[in-house]
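Apart from one protein chain that is not included, each protein chain of the complex appears where it belongs.
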Amino acid sequence: MSGENSLIWLFVSALLVNNFTLAQFLGLCPFFGVSGRVTTALRLGLATIFVMVITAVCSWVLNTYVLHYAPYLKVISYIVVIASTVQFVEMSIKKLSPALFRALGIFLPLITTNCAILGLALFSAGKGYGLLEGVVYAIGAGAGFTLALVLMAGIRQETDLNSVPAVIKGTAMNLIIAGVLSLAFMGFAGLFAKVFA
Amino acid sequence: MSLEETLDKKKEPSSFRLVITLTLIGLCSGAALAAVYVKTKPMIDANKAAFLEEKLVEIFKGQTIVTQKLIPADGKMVVAQSGDGSPGVLAVYTADGKPLAYGLIGKGQGYAADGVELLFAYDPIKEVVVGMRALDSKETPGFGTKMGEEPFQSNFKALSFKKKVVLVDFGKKSAAHEVDAISGATVTSAAVVDAANNVRDKWLPRLPKPGSEPAFQKKAIASEGEE
Partner (left out) sequence: MLEEQGQNYAEFIKGLWKENPVFVQVLGMCPMLAVTTSAVNALAMGGATLFVLVGSSLFVSLLRKYIPKQVRISAYIIIIATFVTVADLVLKAVAFKVHKELGAFIDLIVVNCLILGRQEAFASRNGVKAALSDALGMAFGFAIALFCLGAVREIFGAGQLFGVSLFGDSFQPWQIMLLPPGGFIMLGLILLFFNQMKARKEARLQLAQEGPVKS
């Protein structure tokens, strides 16, 4: 890696240039499923960032000490780590803030099947990130996911009351909105590459 | 507790049963995976080696070549044992064992960190790269293919590694160590140059001096593992 590969670029790249949702197609189930409310989206996003960071740490430990001997156990061990982390987060939130627990409802356990988290673990391992890089990458990726989620929720909040032909309402419209968002984010690629690279 | 709750509790399986079930399933999975892994590893290694050789054959069109993998050990480059997955270079020889070039693999940062993985064929006597092929590209499709086409490819027919490789605007190449960018794809071009310099920094100091390369061992099966 060239010397200019700073942690800042890593963060910005994961957040904007290679946004996990709008550029890498990860985390789309919650992206299309979460209700069109910005507050819910924000809360889910933050919970996801938290799970991602813990996953990044655990998967780094796994990679460094265990998976050398059994690389084929990669997928199983990551998903077990993720499922356990989500279970743990669920129990903690239930104890610490029952109100938040109720607000998040079904979305909390669904974080386990969020491909963004497993994707994060796999990509991190593939690129050979160290512990600090892995955590920064996780925060950037999670923030990018949250950003996409919040943007989508905001737009849906606005357009929910517009009169739209019945055939396009629902997922079809959301996909096209996502497409436009994705197009906008592509613009970041050229801008930041010039600034940081 | 009410009568109902007590009855319900009796129906719940014990924690022991839960743990045992999961452990059994886990063990069976592990065993199955270990078996499949052992069975497929030789095929996968052969695929990886063939893939690299195919690219080198493309670069040295018209010549029959053979390759073997060298890895660093004790300050020298030695022939790797078959199945060795540690990072190394691919030494290229003519059909009668004369050393020809080295296949150097490197990654470069473009749009995506680690956006491109490239193979450079390097001639150590003339100290130039004689060819480049993309092995993996997570760059935007379309620009990725331009990497493999003229006029960008012509940069790598005699790219000097004597100095650090530098990217210049399209059409402005004036020195042997400069690379003309793909017009309209500066970032991807920068990734390629990044990869070239990474490879230059990492492997050039370690390559055997011309004349003291390890001889080609017919029995050694070159195989490339995880980098």
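By letter and in written order, the chains are A and B; residue numbering begins at 1 in each of them.
The definition used in the following text is that a contact is a pair of C-beta atoms (placed from the backbone, for glycine too) under 8 Å apart; a residue touches a chain by one contact, two chains touch by 3 or more.
A quick note: this is a predicted structure, and the numbers were derived from the prediction, not measured.
Q: In the complete assembly, which of A:11, A:60, A:107 or A:123 touches the absent chain?
A: Candidates A:11, A:60, A:107 or A:123; residue touching the omitted chain: A:123.
Q: Quick one: say which of B:18, B:95 or B:166 touches the chain that got left out.
A: Going through B:18, B:95 or B:166 one by one, B:18 is the residue touching the chain not shown.
Q: Of B:47, B:64 or B:217, which sits in contact with the chain we cannot see?
A: Only one listed residue reaches the unshown chain, and that is B:47.
Q: Write the list of subunit A residues that the hidden chain touches.
A: Interface with the chain not displayed, on the subunit A side: 22-29, 31-33, 72-76, 79-80, 83, 112-115, 117-119, 122-123, 126, 166-168, 170-176, 178-180, 182-183, 186.
Q: Hey, which subunit B residues sit against the chain that's not shown?
A: These residues of subunit B touch the chain that is not shown: 12-13, 17-18, 21-22, 25-26, 29, 32-33, 36-37, 40, 43-44, 47-48, 50-51, 136, 140-142.
As a working rule, only the chains that are shown with their structure count from here on.
Q: Using mean CA coordinates as chain centres, what's the gap between subunit A and subunit B in Å?
A: Distance between chain centres, rounded to whole Å: 28 Å.
Q: Under the touch definition given earlier, write down the residues of subunit A that touch subunit B in their complex.
A: Going through subunit A, the ones touching subunit B are 1-2, 5, 9-10, 13, 17-18, 70-73, 76, 126-127, 189-190, 193, 197.
Q: Which stretch or stretches of subunit B touch subunit A in the complex?
A: 26, 29-30, 33-34, 36-37, 107, 109-114, 186-187, 190, 194, 197-198, 226
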